[in-house]
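Only a single protein chain was left out; the remaining protein chains are all shown in position.
Here is chain A:
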């Protein structure tokens, strides 16, 4: 629990956590505040915020309640962020662990594969994935996960490379532990902290990537996501800027909270900062 205490000592972490909790609260209460489908035709399109009490944040150009979309969108954005991060971490950790543990030709092959993914911009790969497999929300989430793992793999590999010659690993080898057990029971827990810290970066990028896809009208139009709202609002940006601005601020705050939390974890885990 010392880590938790360290974590909350940092004001950055506190702000981040409060923001994140707020967004989780919004996501969880969406169905309670705004029951029914947030994409339904709620009223006349393009009503300004704070004009009609029925639509506090106004309506978009398809007559949908922006506040309802914002609440339901929080859920979608968080799910996109969490699930694709999980996918990226699992792929990345497995590849990085095998690569760092075995070295040699296995390492060579896996690292060339990682580099092959890394030299192409993530977003371009994502566009290709969506173009080939379609743009339902499940595919978008998987595709974001699949394009985000290379940095995790490299990070894990680096940790494994430095840890695998430590005494505790040598000791494990001597008493005849299997490679799998050594990798996942002994080395991995020690290699994980930087990966967890990095997860917050992936989470933010995942949310941004979905928004960017939606901005290009390539995300799932049957889902109320913040990106879809920003993308739709683009056409009326000069007059009804709030259609894009409101979800834009929501995206900004979510990404900011994830990154503040990540920063907090990093500070809490960093032994050099602890001494101060």
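To be clear about the criterion, a contact is a pair of C-beta atoms (placed from the backbone, for glycine too) under 8 Å apart; a residue touches a chain by one contact, two chains touch by 3 or more; residues count from 1.
Just so it is clear, contacts and distances are computed from a predicted model.
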**Prompt:** Absent chain per UniProt: "Peptidoglycan glycosyltransferase", "Peptide ABC transporter substrate-binding protein", "Glycine reductase" or "Cation/acetate symporter"?
**Reply:** "Peptide ABC transporter substrate-binding protein"
**Item:** Contact residue for the chain not shown (choose from A:54, A:166 or A:234)
**Value:** A:234
**Item:** Residue of A:61, A:138 or A:179 in touch with the missing chain, whole complex considered
**Value:** A:61
**Interface with the unshown chain - residue positions in chain A** = 37, 39-41, 44-45, 61-64, 131, 134-135, 217-222, 234-240
